[in-house]
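All protein chains but one are shown at their positions in the complex.
Chain naming follows the written order as A, B and C, and within any one chain the residues start at number 1.
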Amino acid sequence: MNTKIIELAKKLETTTIERRRDFHKFAEAAWTEYRTASIVADILAGLGYAVFVGPDVLAEEAMMGVPTIEELEKHEQRAITQGANPQWVAKMKHGKTGVMGIMKFDKPGPTVALRFDIDANDVVETQDPAHKPVQDSFVSVNYGAMHACGHDGHAAIGLAVAEILASLRGELAGTVKIIFQPAEEGVRGGKAMVYKGIVDDAQYMLALHLGLGLQTGEMSCQPNGILATSKIDAIFTGVSAHAGVAPETGRNAMMAAATALINLHAISRHSKGMSRINVGVMNAGTGRNVIPDKAVIKLETRGTTSDINEYVYQEAVRIINASADMHAVKVDIKEMGSAQSAVSDAWLVDHIQKLAEESGLFSKVLPSCVFGGSDDYAYFMNRVQELGGKSTYLGVGATLAAGHHNSYFDFDEKALNLAVILTVTCAVDLLK
Amino acid sequence: MNTKIIELAKKLETTTIERRRDFHKFAEAAWTEYRTASIVADILAGLGYAVFVGPDVLAEEAMMGVPTIEELEKHEQRAITQGANPQWVAKMKHGKTGVMGIMKFDKPGPTVALRFDIDANDVVETQDPAHKPVQDSFVSVNYGAMHACGHDGHAAIGLAVAEILASLRGELAGTVKIIFQPAEEGVRGGKAMVYKGIVDDAQYMLALHLGLGLQTGEMSCQPNGILATSKIDAIFTGVSAHAGVAPETGRNAMMAAATALINLHAISRHSKGMSRINVGVMNAGTGRNVIPDKAVIKLETRGTTSDINEYVYQEAVRIINASADMHAVKVDIKEMGSAQSAVSDAWLVDHIQKLAEESGLFSKVLPSCVFGGSDDYAYFMNRVQELGGKSTYLGVGATLAAGHHNSYFDFDEKALNLAVILTVTCAVDLLK
Amino acid sequence: MNTKIIELAKKLETTTIERRRDFHKFAEAAWTEYRTASIVADILAGLGYAVFVGPDVLAEEAMMGVPTIEELEKHEQRAITQGANPQWVAKMKHGKTGVMGIMKFDKPGPTVALRFDIDANDVVETQDPAHKPVQDSFVSVNYGAMHACGHDGHAAIGLAVAEILASLRGELAGTVKIIFQPAEEGVRGGKAMVYKGIVDDAQYMLALHLGLGLQTGEMSCQPNGILATSKIDAIFTGVSAHAGVAPETGRNAMMAAATALINLHAISRHSKGMSRINVGVMNAGTGRNVIPDKAVIKLETRGTTSDINEYVYQEAVRIINASADMHAVKVDIKEMGSAQSAVSDAWLVDHIQKLAEESGLFSKVLPSCVFGGSDDYAYFMNRVQELGGKSTYLGVGATLAAGHHNSYFDFDEKALNLAVILTVTCAVDLLK
Partner (left out) sequence: MNTKIIELAKKLETTTIERRRDFHKFAEAAWTEYRTASIVADILAGLGYAVFVGPDVLAEEAMMGVPTIEELEKHEQRAITQGANPQWVAKMKHGKTGVMGIMKFDKPGPTVALRFDIDANDVVETQDPAHKPVQDSFVSVNYGAMHACGHDGHAAIGLAVAEILASLRGELAGTVKIIFQPAEEGVRGGKAMVYKGIVDDAQYMLALHLGLGLQTGEMSCQPNGILATSKIDAIFTGVSAHAGVAPETGRNAMMAAATALINLHAISRHSKGMSRINVGVMNAGTGRNVIPDKAVIKLETRGTTSDINEYVYQEAVRIINASADMHAVKVDIKEMGSAQSAVSDAWLVDHIQKLAEESGLFSKVLPSCVFGGSDDYAYFMNRVQELGGKSTYLGVGATLAAGHHNSYFDFDEKALNLAVILTVTCAVDLLK
């Protein structure tokens, strides 16, 4: 079987790389992945998958950090001019850019879910001639959107996995659900897919990430330190006034935001583990001589466990509300994203580790690696585990040109096929 | 008439000075003036005044910044050992140390109210041999209480005025109410007397203050800039916790108080006049390694008008409450004192100015002087004016050894008789 | 003489209104008044004035809040395409958009300086059809620049005054200097003209402002409450870092700015008069999960006297520097504008008041009016007075459609001619 998978992957390798480069060139940030998603949907349909998109895979009430309708509609047009299938775009209207392909095999067996994230970052890609995407002409043409975290690769890997599993369908049992998630950046999309219930029937679930500090040829199926996180925007609204003539009639939104900021950073440490708080952006006021009636802060909280993150989050909400009260202004707190912490299933880690070792594909199979950031795949993991299933996350090494989210980010494309083979190997092993 | 008044005052002068020195020696701070008040009450009764004390002249619910029952009872004992009449002390129980003497004259006429404040300051009097009260052995024997604002003189003047008016009773019309107010320091007692309604029937009301930047021989009956003020204590109560072991379980009262402090000082200026805010005292926490569960701040607000003071006060209350909310602690805000702004009646100013000039007693009769602080006599003034009466405040010059509230404060005792004569002259003029 | 002036003004009235509307349509904000200034220069030259522009009337080192070279050069091009004389523009290169016309009369006499400001505001003018400039097609064509403070009128008045004085030259003595000042908004240009020394020889100096709360037909030549002010930008530069992975390696510029903000607003009130402080704009940070390495605040201080403003300014500078130190970031403090307080010359006020009353032009001649804001004409006034001259500021009433700096601002054009006649009357009176 292993040999067969390797052969099938080999045949697809050029296509996989081409797809990755196409996605890279037409990079689409969170909730605007109309073109990427419609290409994915077309391919899945062509392979015989039952394809679900838009409201069928995303619970609208749980979508976070969605752009304005105006922006989304602009991107719908943009995507169509860049080759998106207008029929899919219509179904994905207003940001519902998720896709799921389902294939039921003849023999009864477990349901295995695989998740691939597809969105780009809000990063302006470098135009440096030394940057490989520039050299090979697949640098992003969408200004301000760049695949700087490898999700272009994840999407291409997902398509290759779908194709190989389809071609092996006669030998498999149960059901496979291949999920292409939008808006992983800012942890905005995972929750909405989980809330739709699309993995409630999964006995097993996997996802993968390229890189994670591992070099090409290395792998680990137990990334530790997936941090729980919440992303919040707070918009303070006061009353403006001439600062010289009648300052007492103003209601100072900037003072409220600054008071919040300083007290947010002073939230007490937690004895049970690491916590984080950061206000990364603050914009307030209009003119030098006007009491500011508007202030916006963008912040995030993190914790090594969901409980710790929840502690910081609740403290933050209280502080923000009280800061508004203090300066008699209003505040609107918007949840812009969130992710949980997650722990890999021990049996599954052990099992996949053995499969990886037996495959002979990897120079190093590490018992664990450090994730160190957040991923809303944690919602999927926790949901599957809650309902009795098993889940983990594959780290597939890929030598990088520059760190994640850097404008010079690029990865060794040899990693793509390794990831394809590993994923298919795991899926085939479980689908029986 | 003028000559007669001068003569009567002259005869009393030694007594007035002796009384002032006696009050000075047994200085009693706000709400503990049991001895001073009982001496006043005895003298007034002896002169034929109907005497009212305690709950008859003070509305309990409006008494502010009153010491604890324990402290008050200690002072009741102390006063008795220092010569207070136990019967009066019993009637003044628990801080109600106000006295009013009423004399109705046979002929019908207006009601004229005169107010004299009687309390000492929380100041440790200097023991410097150069200090006159030390030289002449009337330095305070009550540690921590000192007449550093001349109210010992005011009380003695009030008694002389009472005596002269009593001896002139055959020639007067209407009613005179001579009010001895406790707790003017910290502006804690005036409101409670006014709320009791004791000046609601007054057509005219006067008070006087020695000093005010005027030298002996100078006077003015229009002190401008009597500032409205509020005195507030805020007591924050949180939850203590070991700062190393479980900081997140604490609720930090000190952080709440500090957040309040900084934002209080940042209350916006008011375009209609001067405002002030000061947190003068802050005490918080118990041990270095304990999250502080207690914090107290003592503050005051001021404004050139009652409206401006009210603006600062309301801002302060909101900020204090929001600071408590911000750190999830409780806060108890206590009003410890308050005074209004006040404006002298133009006709009365003019009238008294003429009387003062005609008397030939004063080297300078100034059209106005600067008060620059607060006095809860403003409650009396405003109440009398509200009900259609006329009121002003007499500044009687007295050369000082050191500024008001200073531990070296002392005044030229020659000013006492000038004040007596001026007050009687005005009263006699109005009582017809 | 009075009749003659009125006749000359009458003849010019249509031209004055046309000029005002032309300046309004091609509104130019501070330091970019190339078109306005070159038109002024051409007209003055045509009238026989010796014309000085650019470095001849502005000391470069005292120019504040000047845009970048790139922006200035863009405006130089824009102005030329909108009809500016390229020769003048060349002389005014890089923001030196001031103009002065000098005319020496044959008879010896005093030097009289007149100042007119010419810049527009950074306001987007309303397109509401009810707005008169829209109706009559002179709404600003320069997006983001709008004459919302009447300086279009001031410039047109100045040109009419220049023309009438030129036509009366045979009857005048001494020298007149007609100064057209750029960048009054933000109080950025006055200091640079004064530092150049152009009014050091003036015995008398006048300026005027339309509006100031006065209706058409009212006037006053003693505006009180010209506040001293300083405009400051503070740019904090720290070190960015990933807020989750290595927060301790960052240097948080936003925290520094917020600490500054709150403490700036808490600068103590001043006992000698009103003070103001306002941070009107704050922008900081790049991304939610990045420790912010950049923060900018824009603030202003004010005081009823230059001393009080200086007190607030010095406090502000110390607080900003210490806030940067506190968070180990750097800060660059830029002076963006400043104005002094100023007091009108009593004799001149009295004298002009009489002239205004005698003229019969005004329905009300008020002894004083409230300025309530800042104007860097104060630099001129103080300089002239320092050197022994006399100076004041004329408030010429003009009924307004909406308040100063409002996007609906417009004034009653009947006021233009009243202002011309008043100014000429005063100038003629002094030039003898």
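FYI, a contact is a pair of C-beta atoms (placed from the backbone, for glycine too) under 8 Å apart; a residue touches a chain by one contact, two chains touch by 3 or more.
What you are looking at is a predicted structure, and each value in this text was computed from that prediction instead of being measured.
Touch with the chain omitted from the figure is made, among A:Arg251, A:Arg276, A:Arg383 or A:His404, by A:Arg276. Note that of B:Ala258, B:Val329, B:Val396 or B:Cys426, the residue touching the chain absent from this view is B:Ala258. Note on the undisplayed chain: of the listed residues C:Gln77, C:Ser268 or C:Ser363, the one touching it is C:Ser268. Only one of B:Arg115, B:Arg276, B:His351 or B:Arg383 touches the absent chain when the whole complex is considered: B:Arg276. Of C:Ile80, C:Ile102, C:Val134 or C:Ala322, it is C:Ala322 that touches the chain left out of the display.
Although one chain is hidden here, its contacts on subunit C can still be listed: residues 245-248, 250, 252, 255, 259, 263, 266, 268-271, 291, 311, 318-319, 321-323, 325-328.
Touching the omitted chain from subunit B are residues 186, 227, 229, 231, 243-245, 247, 252, 254-255, 257-259, 261-262, 265, 276, 278-292, 295, 298-300, 302, 336, 372-374. Across the interface with the omitted chain, subunit A contributes residues 262-263, 265-266, 268-269, 274-276.
Note that in this section only the chains that are shown with their structure count from here on.
By the residue-number overlap criterion, the interface of subunit B with subunit C counts as same, with over half of its numbers used by both chains. Compare each chain's C-alpha centroid with the centroid of every protein C-alpha atom shown, and the nearest one belongs to C.
Rounded to a whole number, the gap between the C-alpha centres of subunit B and subunit C is 51 angstrom.
Separating the centre of subunit A from that of subunit B, both taken as means of CA atoms, is a distance of 69 Å. Residue positions 263, 266, 268-269 of subunit B each touch two or more of the other chains.
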